[in-house]
Structures are given as structure tokens and as C-alpha cells.
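Yeah, one chain of the complex is gone here, protein chain that is, but the others are all in their spots.
Going by the order they are written in, the chains are A and B; count residues from 1 in each one.
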Amino acid sequence: MCLAIPGQVVEFHADQPALVKVDVAGVRRNVNVGLLEDGELVLGDWVLIHVGFALSKVSEADAHEQLRMLRAMGEDELAIEEVRGYSFADDGERR
Amino acid sequence: MRRPSCGSKKKRVLETGPAPGAVAPRRARFNDAQIEMSHGAGGKASRRLVEGLIAPAFANPILAALSDAATFSLGGRRVATSADGYVVRPLRFPGGSIGELAVNGTVNDLAVSGARATALMASFILEAGLPSDVLRAEVEAMAAAAARAGVPIVGGDTKVVEHGLCDGMYISTFGVGEVDERLALDPRSVRPGDKVLLSGPIGDHGITILLARGELDLEANLRSDTRSVWPFVEALLEVCPAGLRWMRDPTRGGVATALNELARDSGLGILLREEDIPLRREVRGACEVLGLDPLHIANEGQVIAIVAADDADRALDAVRSVTGGEGACLIGEVRADHAGTVVGITLYGGTRAIDMLVGDPLPRIC
Partner (left out) sequence: MTMKYVDEFRDPALITAVAQEIARTVDPARHYRIMEVCGGHTHAIYRHGLHDVLPGNVELVHGPGCPVCVLPTGRVDDGLAIAAQPNVVLACFGDMMRVPGTKGTPLELKARGADIRMVYSPLDALKMAQDNPRTHVCFFAIGFETTAPSTALTLLRARELGVRNFSVFSNHVTIVPAMRAILDSPDMRLDGFVGPGHVSSIIGCRPFEFVAQHYGKPVVVAGFEPLDLLEGILMVLRQLRDGESKVENQYRRIVPWEGNHAALRALATVFELRPYFEWRGLGFISQSALKLKSDFAPWDSEVQFEVPGVRVTDPRAAQCGEILKGVLKPPQCKLFGKECNPEHPVGALMVSSEGACAAYYRYASTELRVEEEARA
């Protein structure tokens, strides 16, 4: 369930504090931020949007950390492949 | 079905029959008790209605091909004729209006049948109470579109219905043109290895209309792509008429529906590489927000062409050199396997079936 997509906060409405304009790849919609804790948002923040509401703020730090770890895993694999290559050359036996 | 002979000296011999190993198409049956919106959406339900109810009643060899335009011979020439009805709401939208759609739509149906439109006719059904300025604007838009397409509107008909019917206005257009004699466009001339060429980014029109209705409260800088596609067809005719197998303008139902029809009618499989399909950022954004697939969204100014592999690169260059064709791409190929279906290759080499739409694409929240 739950089609939800990240969008960036691009505008606040002084007369309607519960509403915020959010941008998803150039498509804009007003979104209700009543499910977020007060004072959480600044312009440029990213939120997860579902049925016209923001469910959560996107944590840049966690996103970067996750990608960093996955990239490291990818590099580890390259290193493992290299090592495998050496083993094969050394004693002719596949590991 | 044999194409009726046309008597022209440069007649191409058509290889009749499906490609070896191809799967024969199944004809749909129509058992629905009433007409639903889905019957007009251009997908499976529409196909059932036409094949199961309308075509059998009118049965004749020219109709049997059920392509965008009907081709037949008239006084030794091969003529194509097409009809299209426009019921779009709202009447005006970024990039165009109902009148422009009506002109370009028929011009395009003829173009993808290999015919340059020679003349158009227009039938108006108008709602009593429609402001004359609105009609004037549409008629002027039609005149401009027809001038751009180089085709005269030579006649038509006007009817008025009571207030409350027909959403302001409905426009139908009818067109006729001569089919270029070098062409033998037919699903059965498509062969494994042929390439799929798309003239530009998809989804612009359908998403523009969806947003213009105002019910979803979405804003985006998007315009309908409505335009005559004859310049693209002309470019293809110049470089590879012999290698041009089949064309379609992917309107309601989108690229997915058009290619599924080809897969079914040719008995072959079609493979699309998702990363090669051109898409505007905002169309992608709207589709992600609403849970729609761009391949199902209507286009009003694009061509899909199947070209022989040897001609594909030249065909692509030719379309790209036409103004408005810069975004053209080769997006896939025809295969003997996956017969009768359209398959997508995802970014990671995974496969997914690209199905024909059932009814209108509906936004989803789940």
C-alpha cells in the first residue's frame, strides 16, 4: 500500500500555516503538514507526500549514510573480486 | 486478408501472411451490457467494442485491417481516409485546444498511414448557450492548425443540441489523402530485428489535460504536444521508405496500447528499453505522484515507427533533423520471442510485461 513520494518544500503560506507548497520534479502541490511536529520545516527541506499530506521529513543524513554504506559494499566486492583473482593465479585453485 | 490491388506501376508486392513462428491474433468478443467510459479510453475495452460489435456489423475487407486510416483504391490510386471525434474537457489547455486536436488528430492518422492529408472536413456538435467567442476561438485555432499542416478544411456540418448536453462542443474531423506508393505499411511486414523509433517525449498531452481539469490541484509547466506529425513521416519517407514497416500515432492508451496492438497483429514480441524512452521531468514527476505509467498516457504529436534494422540509424537522424524531432529515440526492437506481448527491460536488466490499458489511467494512492 501507500504510494508516497519525496517532494521539496518551496513555499510557505502565511495565511494557512497548515499548508505548504511542495515540488516533485517540477510538479507542485499544496500539502498539509499537520502530521509533522511543529516548527519542523524550513524551505528546501524534503518531505514524504501521501494523499495530500506530508507524513515525514526525509533525513538527508540517513539517506547519505545508507548510500555511503552501500557504495562501500560495492567497493568491498571489487576488492574481494581482486583478491579472488590473486588466489587463482597463486596456487591455481579456485576460491 | 489480401490488400485490394491498386494498379499503380510502382506497386510493391506485399508478403502476405504473418512472419514465421508468429502467433495468430485472437479477435475480441463484446458481451458488455452497457457502454462504459472505458470503451472510449483506447485500451482493451475499446478494442473489444470495435472488434466485437462495430466491425462485425460493417464487415468488409477494407475495415478488417482496423488501422488508424482505411486504405482502398480509387481510380487507380491508393487513398487513405480517417475519422476522429474530440470530446476533450477542458476545451482549452496549455499547448492547444479541442479544435487543434481535431485537425492534427486526423492529419496524423493519415500521416501514419503514409498519406499526406489532402482535405479535411469538420463536423460540430454545439451546446445551446455556448458563447460565440468560444466557438470563434476554436474555429480560428482549427484554421491555424490546418494552415500549419498545409491542408484545407473543405466542408462539414453543424448541429446544436440542448443546453446540458455535449460539454460545450464536440468536434469530429474526417480527412483524405493519397498513400505514398513506395509504402507497404502492415503489421505482417514487421520482422524480428526491426527497430522501434519514437519521435519524442511521451505523456505531455495526457498529463497536461489531467492537470488542466483542476481536480488534482497539481501545477506544472507542461503543454500538450499536439501538432502535425507529417514532417516526421516525410523525413522517414525520404530516407527509408522500403524499410518502413508500420507506424502509429500513440494517442489514447499511449505507447503501450499501440505497441500491444502491433504485437498482437504481427504475432511477434516487442522489447522496449526503459532507459531509452524519452520523458520530460514534469511528466515523470506527475506520474510518480499519481501512480501512473507514462507508457499509458495519451500523446497528440508523436509517431512510433517500426523500421528495418539497417535503416534505423538513418531514420533516427532524419527525424531528429526535423524541427520538433530533436528528442527522437530508438527505444527497442521487435523479437520472435515474447510473441504477442510487449516487454520492458528495466534499468537493472530485469524484465516486466507492458500491458495494454484496460480503461482510462486512474491516479492511485496505494
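As a convention for this text, a residue touches a chain if its C-beta (ideal position, glycine included) is under 8 Å from a C-beta of that chain, and two chains touch if they have at least 3 such contacts.
Quantities reported herein were computed from a predicted structural model and do not represent experimental measurements.
K.L.:
From the list B:A119, B:A137, B:V239 or B:V358, pick the residue that touches the absent chain.
P.N.:
B:V358
K.L.:
Which is it among B:R92, B:R281 or B:R314 that touches the chain not included here?
P.N.:
Considering the complete complex, B:R281 is the one touching the chain left out.
K.L.:
On chain B, what residues meet the omitted chain?
P.N.:
34-38, 44-45, 215-217, 279-281, 284-285, 288, 290-291, 338, 341, 343-353, 355, 358-359, 362-366
K.L.:
Can you list where chain A touches the absent chain?
P.N.:
1-6, 8, 24-25, 32, 34-37, 46, 48, 50-53, 55-56, 58-60, 62-63, 65-67, 70-71, 73-74, 77
One rule holds for everything that comes next: only the chains that are shown with their structure count from here on.
K.L.:
With chain centres taken as the means of their Cα atoms, state the distance from chain A to chain B in Å.
P.N.:
Those two chain centres are 38 Å apart.
K.L.:
Which of the residues in chain A end up touching chain B in this complex?
P.N.:
1-3, 5, 7, 24-30, 49-52
K.L.:
Quick check: in the complex, which residue numbers of chain B touch chain A?
P.N.:
Answer in residue numbers: 216-221, 281-282, 284-286, 288-289, 291, 364-366.
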